[in-house]
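Only one protein chain is missing from this complex, and each of the others stays in its spot.
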Amino acid sequence: MRGVPKSVRDLSFWLLPVAGFFAFPDYLVLGSQMLIAGLFALSLDLCLGYAGIVSLGHASFFGVGAYTAGLLALHGWHEPLTGLCVASLAAALAGLATSFLVVDRQGLTRLMVTLGVGFLLHELANRASSITGGTDGLSSLELDPVLGLFRFELSGKVAYLYAGGVAFLAFVFVRRVVRSPFGLSLQGVRENAARMPALGVPVRRRLIAAYTLAAALAGVAGALNAQTTGFVGLETLGFERSASVLIMLVLGGAGRLQGAFLGSALFLVAQHLLSEQSPAFWQFWLGGLVVALSFFARGGLLGALDALLGSLRRRGLAPAGGAGAGP
Amino acid sequence: MLDSPTMTAIKLWGSVFSGFGALGLGMSLLLGGLLSACESKRAEPAAGTATTSASASPSTPEPEPKPGPAPAAPGPVKIGLIAPFSGPFAGAGKQIEGGVRAWLDQHGGKVAGREIELLVKDVTGVAPDVAKSLAQGLIVRDKVDFLAGFVLTPNALAVAPLATEAKKPMVIMNAATSVITTKSPYVVRVSFTLPQVSAPLASWAAKNGIKSVYTLVSDYAPGADAEGQFKKTFEAAGGKIVDSLRVPVQNPDFAPYIQRIKDKKPQAVFIFVPAGAQGTAFLKAFQERGLSKQGIRVLATGDVTEDQELDAMGDAALGVVTTHHYSAAHDSPENTAFKQAFSKVTGGKVRANFMAVGGYDGMAAIAQVIEKLGGQIDGDRAMEAFKGLQLQSPRGPIRIDPETRDVIQTVYVRKVEQRPDGFYNVEFDHFDEQKDPGK
Partner (left out) sequence: MSFLGVVFDGIAYGSLLFLISVGLSITLGLMNVVNLAHGAFAMFGGYCSVWLTTTWGLPFLWTLPCVCLAGAGVGALAERLLYQRLYRASHLDQVLLTIGLTFMAVAAATFFWGPTQQRVELPDFLRGQVSVLGLDLGAYRSFLIGVVVLISLGLRGLIERTRFGAQLRAAVDNQQVSAGLGIPVQRVFCLAFALGSALAALGGALGIELLGLEPSFALEYLVYFLLVVSVGGAGSVRGTAFAALALGLCDVAGKYYVPQIGAFIIYALMIVLLMLFPAGLQGRRA
């Protein structure tokens, strides 16, 4: 696809959700969940795919965002957009606070720290049940219409467009960040952290910034989840959510922004389909898929497609240019 | 020939289309095709057993199609069953589905001349967003007449607003937190609430000479509910709570807690922990440390010694006094018939427990409502029909409170005994007409 500007290529991906809105009007609730999960995976991509921090506790920030938005709605602040901003801020603060624990460590230690923080937050939320509702969670959250015009209703149209709009803006933003010198320096840190100081890059500060930004975005996803489902529970902070977002991201392809959304879409559709056919074996096939991925498709779906296109190109069967928005 | 800018534009669109667009459209078509193929496959009615045998296993969500056309009627009554069928709560989902299918088996799968179509959805565990998505799909795509199931409170709480908006009756077959029925005027519960079974236990204890109790509950909302209610009722009856402990929900080792209890020497211990491994762990540690030899009794809600897990607990559970609304050992013709039907539809591998009864009675209640409405289902009229509904359940007599839409039932006091065919909760006392004190 030589001659096509990269921005068009990258953003043309968003034709899919738009097409989905018209093609599948009965599945819009599932669709908005895909978008929210995609945004969450995108935030993890920033942290993992670009900065190279493997985190098994990313749901901490999703949960902080969700609870913030939920508590605001519960205590009288029903405006969704400002709620989103406040939630994002809260998650960013949480990210900043914990980033110091995470950026100085490597390998297993770092993984354990992220895991530990996740469990601690989960336990804290359970304890503070007078605020968070404990295992019962915060329910029946009421929200004003978006921009004063669009009420959330049963068919899920408004929720879908709301989530989609926010996700799109986030995507554009992250794309800017990733292609900026900041973003490129992150990739440098991921590839070889030892060399970066020689280029004048303050490694630690970059990692903290990246982690905080990722946390902020995860908080946005969490707030969206709270606002569109009208419910916040402990599982927004749980290990299951951290593990599944990791799988979604890797499924689609880390380090390529669309991979986050593709992976989430695939994961949720597969879950939807498999849980109808054979609910007990969803976990087995998921496990098998993940194992197969780690062997054959290390770059996820997009990586595999790239490889396919590459081999087709070598045989002259496809136009030049990549499939996804690689960095 | 075309000029250069036009050529570029054509190439541009050509590349976009052939490159990414093809991928995108292809994926959309694939996903759409898969989704719609799956939806159309599932339009099968629940089969009566007279004609088919393969409906025996409840884990297949797609029963055999009934041979021959249905009579010229408004079609089947659709019931959406939302419960966990995978993950740590998979057993619960299977019990509920087994209970529902047991009822259907006994009644030929039809009510008021209409087939009953059961749409089973796996919520995978504590996942309110999945629950909401499934419920929305059931309401909007599948156009169900009733929503049913709901094992876990957060899932029920997330779906309640949908029931209100869509005016669909929502039948809670297990979730036991008091507040659920207040979340929507379309919610009705046929299972139980924790305060409802904890209060009689406290009354029984006070009446039977137990003056000091040590409470130990898992540190989450149901545990807090049980502890709160027990304490309230017990202290009101003149008893004394010696101390209270909250243990982590997934606690591997009860040894230090048992040690604390041993030090305080109460007359009895009241516990609430999630059914299964936790209950066994506690009771084993309790027995190992000789607390039972010291004469300290164990009081618990029936969740701890529930029928499916009881045999695995074995000797450690002997003598534990519990209160609950259902025991497999309950002696009544309804219970015998129920257990037989349950065994038939589930392959006879597990014992029916209180969740299965929730499924069974929920289905019975829905059937009664359909009959009362003459087969014409309307959300508001259905809710009116639910209020004050009475059933002779396998557990005993139950009725739905017209004001709170919650269940009023007999709570039995039982003791774990060993019988030739296994361990059972044997009923020896009861409290009639118990309402949910949590409201």
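As written, the chain order gives the labels A and B, with residue 1 at the start of each chain.
Everything below uses one rule, namely that a residue touches a chain if its C-beta (ideal position, glycine included) is under 8 Å from a C-beta of that chain, and two chains touch if they have at least 3 such contacts.
Computed from a prediction, not measured in an experiment: that's the story for all the values here.
K.L.:
Which of B:288, B:378, B:403 or B:433 sits in contact with the chain that's absent?
P.N.:
B:288
K.L.:
Among B:276, B:302 or B:396, which residue is in touch with the absent chain?
P.N.:
Looking across B:276, B:302 or B:396, the contact with the absent chain belongs to B:276.
K.L.:
Using the touch rule from the top, list residues of subunit B that touch the missing partner.
P.N.:
With respect to the unshown chain, the touching residues of subunit B are 86-91, 219, 245-248, 250, 252-253, 255-257, 259-260, 263, 276-278, 280-281, 284, 287-290, 308-309, 312-314, 349-350.
K.L.:
What residue numbers in subunit A mark contact with the hidden partner chain?
P.N.:
Within subunit A, the residues touching the omitted chain are 48, 54, 56, 101, 104-109, 111-113, 115-117, 119-120, 123-124, 239, 243, 246-247, 250, 254, 280-281, 283-284, 286-291, 293-295, 298.
Criterion: only the chains that are shown with their structure count from here on.
K.L.:
Could you please state the distance in Å, as a whole number, between where the Cα atoms of subunit A are centred and where those of subunit B are centred?
P.N.:
32
K.L.:
Over in the complex, which subunit A residues touch subunit B? Could you list them?
P.N.:
Checking each residue of subunit A against subunit B gives 1-4, 8-9, 12-13, 15-16, 19-20, 23-24, 26-27, 29-30, 33, 123, 126-127, 129, 133-137, 139-140, 153-156, 225, 229-231, 233-235, 240, 262, 265, 269, 271-273, 275-283, 305, 318-319, 321, 323.
K.L.:
What residues of subunit B sit close enough to touch subunit A in their complex?
P.N.:
My answer: residues 8, 11-12, 15-16, 18-21, 23-25, 27-28, 31-32, 34-35, 38, 42, 59, 61, 85-87, 90, 93, 121-122, 124-129, 132-133, 136-137, 139-141, 153-154, 157-158, 160-162, 165-166, 177, 179, 183, 219-222, 224, 248-249.
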